[in-house]
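The other protein chains are all here in position, but one chain of the complex has been omitted.
So, chain A:
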Amino acid sequence: MAQCLRQRVGLLRILSGQSCSSPSTIIFPLQQYNSSSLPSKTLFSPGRSESTVASNQLDSLSSSDSDDDHHQVLDFPGGKVGYTSEMRFIPESSEKRVPCFRVLDDNGELIKGSDFQQVSKEVAVKMYSHMVTLQVMDSVLYEAQRQGRFSFYLTTIGEEAINIGSAAALSADDFILPQYREPGVLLWRGYTLQQFANQVFANKADDGKGRQMPIHYGSKKLNYITISSPIATQLPQAVGVAYSLKMEKKDACAVAYTGDGGTSEGDFHAALNFAAVMEAPVVFICRNNGWAISTNISEQFRSDGIVVKGRAYGIRSIRVDGNDALAVYTAVQAAREMAISEKRPVLVEALTYRVGHHSTSDDSTKYRTLDEIEYWKTERSPINRFRNWVERQGWWSEQEETELRSSIKKQLLQAIQVAEKTEKPAITELFSDVYDVPPSNLAEQEKQLKEIIQTYPQDYPTDVPV
C-alpha cells in the first residue's frame, strides 16, 4: 500500500480516511478559522512543530506493506480494499497513547508555538470570572445541601475549564444537550445565580415549576435542554437536534456532553454511528474525569480513552487537556466550525479530574485517597492555571480576585435566602404540562382537590399556594 504522507505539524492532523493511496493531509492553522471560510484540501504552511505526532496507533491500521501488494485490491461491499498475505492483528492498543492538546503549561504559561485561538481581555476576564463564579456557586450550594436545606446537589469542581472554555467557544444558537455536570454552560449564557437557587429549592419562581430534583435545570430561551437523569440519552437526541438544524440550514450545531461513564451506554454507540451516517452537525464533548461514581476508567473501558473511538465511527476526534481553558476554547471552536460548515459530527475528549464527590449522595474518600483528591484540587486546578495566564497578560489582579469572590458569595447567600423564603409552586402546577392541553381526568381531579382544600382548610398547610 502506498505510504501516507503526513506532515507532523499543525493543530489538527486529519488523515484521509478513504484509502491510503491518496495522500491528502489537511492542516488548519488556527488563524484561518472564521465562520466565513474553511480551507478545503489544500496544504498550508507548516512551521509549528511542537505537538508530538499521534501516529503510531494510526500507523498500525494503515502501514505500508511490501510494494507489490498495493495494486492488488479486492472489491467488497463498502469499497475496494487492499489485501495482504501476512496475517497481522491490529494491536488492541498502540505503543503511544493519543497525545493531549494543551496550550498552557501547568503554571499557566503559554507554550511556545502553540496553536491557540487568541482571546481578548474582555473574553478572558469573562471566562475567568465565570469559572470562579461556578466554583463559588458549587461550594456554597454544596454546603447548603449538607445543612439540609434541600435534598441533593452535585458539583463541577475541577471541570470549570471544560464548562466555561467550551461555552465561550459556542454561539448562542448552538443547542446544548448536557449530561448534568455542565452548569457552567448555562451560567455563561446568562442563567442567574437566583435562577439556580430557585431550581434547587424548587420554589414557584423556578422556571421548571419545581418539577425536577436539584441540578436538573434547563432553559429553552438559552438553548439548553432540561437535564435528564438517564445517562447518555442526550447523545442520540443531540443528533436529532443537529438534523433539525441542518434541515433549517442554521449556522448552528448541537453540542452534547457526556462523561467517561456515559460512553459505555448503548446510546453512545448509536449516536456516534448514526451521526456519521446522517452527516449531522453535532459536537460530542466527553468529559473524561476518571471516575463514574466509584468506577474508575480502567473498569469502564479498555481502550485508550474515548478519542480513539471516534475513528471507529468515521468521526474526526481530538483529545484536549480539559484543565486548560484556552485549549478547550480553541478545540471546541474548531470543532464547531467543522461540524457546521462540513456537516459532520466531531468528537472532543477533554481529560480532567472530578475533584468533588459524584454528588451529595457519595463519599468518594471511600474509594480514592485524600492525597489524590488534594493533588488535583490544588496543583492541577484549572482555575489557578488560567488565572496565572490572565494575570500575566495584566488583565487580572489579587484585588479583583478578592472582590469577585466575596461579591459572588454574597450574591449567592442572598439568592439562597430569597429562594428558601419564596413560596413553593401552586398545587395547580401538579396537574399542568402533562399534555399540551390538560386531559379531562386531571382537570376533574384538580377541581376535586381544590374543593376539598376549600372545605377542610385546617388540614392543609397555609404556606402552600393553591
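Structure notes:
Throughout what follows, a residue touches a chain if its C-beta (ideal position, glycine included) is under 8 Å from a C-beta of that chain, and two chains touch if they have at least 3 such contacts; residues count from 1.
Simple rule for what comes next: contacts and distances are computed from a predicted model.
Taken from the listed names "CCT-theta", "Pyruvate dehydrogenase E1 component subunit beta", "Proteasome endopeptidase complex" or "Ribosomal RNA-processing protein 43", the protein name that UniProt assigns to the chain not shown is "Pyruvate dehydrogenase E1 component subunit beta".
Set against the missing chain, the residues A:Lys126, A:Arg189 or A:His216 yield one that touches it, A:His216.
Annotation: of A:Gly208, A:Gly290, A:Gly322 or A:Pro382, A:Gly208 touches the absent chain (contact as defined above). Contact with the omitted chain, checked across A:Leu235, A:Val283 or A:Ala350, is made by A:Leu235. The chain that is not drawn here is touched, among residues A:Ala161, A:Ala271, A:Val355 or A:Val390, by A:Ala271.
Contacts to the hidden chain, counted on chain A, fall at residues 175, 177, 206-209, 211-212, 216, 218-220, 225-226, 228-230, 233-245, 247, 254, 266-267, 269-271, 273-274, 277-278, 429, 432-436, 439-441.
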